[in-house]
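Heads up, one of the protein chains got dropped from this complex, but the rest are sitting where they should.
Take a look at chain A:
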């Protein structure tokens, strides 16, 4: 096992080396405003057996959990995703049974994961574009890591080890958690991120664990190129270094910060065809030298969906400030109710169309459609739709490579939909009233409290209508039989009536 703990402060907030004290396996420092990232690397044999079996049967497995609570972060830890539980998965070869158990294992580890099997619940990702994107995708809202923390405490910590439990408990405040495995590195990497906040610099390494601690801040080294980010600060390997060493480096980062924000809300009344409105603070492209256009990446639970046919008319798209629908996961049943849907939902990438010139607040509207949901008591069900990830995608200069970025994060769902030289300039999601990055739609459903009479009432009405018509037919039959009526018969009939 290896461990890397990084605190990253904003530009100009650097610490002097004397501010940190290193003693044996401990490092202590002052309170700083920073983002904290912990990255743990496990070899397979260090893991609980069920995880071991599962990972051995996977070619690639990436889990990204993002907190529904709005959080601030700093460059370069910017790669954003819609809040919830994301999974990108490529099964190993000939491992059907192991892959069958994936969902139940996930349930053990993360709690209320509702997928059944990858074949039924996952959607496939396009494989032709980006070599390192996984084969399939799964998403569902997941409120917190509490189940994961309990699971990890039970599996990883000895009963006597209270510091182990305490560190895991710290995950309660984390904003995101990445769990990544691939057969090439043959190691499981777990990365947790805590939001930009005031916290004390403190780290302790455990026996036989190489722990590296960095206290860094954004910097602008003189050698830095335009498309690069600079980082400077103090690095210490616990138990090995007696004092921190000073470092400064620059690298090209795939994820950058636009320093502007957006909110997402549903226009009212929502009806059965709600429109998600994105309100963006600025229409100014983040880079003047590259071609940039804003995009929204949505992961929609299977209760709600976008209709690719509706999003194909240019006039309609323009009226919503959209340029085009760039991706929508398949298959997509446009008619089925949510309660018979097997796939998790759909991922959607839309290109937005900002007003040109200057920097204005603007809006874009994404028309969506609700499926019918199960009948419920009270007649309404709330559907939680996570905020999309909104970013400007810019084409990096020819020859730009991102391999030596120590904070690189790939397999986010949308990165595989762009070329390898794309830079994502993220727009920060701001919660609308409160702190949650989730928009709620109140969906009308059949009210179970009033459903008692439906079967009987329908049956009686249909029989009544049926009986009435049969009665009328009998009347005709009684008067005129089943044959034709000749003029003579009618005259006779009329005489009789008189």
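In the analysis below, contacts are C-beta pairs under 8 Å (C-beta built on N, C-alpha and C of every residue); 3 or more make two chains touch, one makes a residue touch a chain; residues count from 1.
Convention: contacts and distances are computed from a predicted model.
The complex appears with one chain absent; UniProt names that chain "GPI mannosyltransferase 1" among the candidates "Vacuolar protein sorting-associated protein 51 homolog", "ATP synthase subunit b', chloroplastic", "GPI mannosyltransferase 1" or "Geranylgeranyl transferase type-2 subunit beta". In the complete assembly, the contact with the undisplayed chain comes from A:272, out of A:11, A:166, A:246 or A:272.
Although one chain is not drawn, its touching partners on chain A can still be listed: residues 269-273, 309, 313, 315-316, 318-320, 332, 334-337, 339-340, 372, 374-375, 379-380, 442-447, 450-451, 454-455, 457-459, 461-466, 468-473, 475-477, 479-480, 482-487, 489-490, 493.
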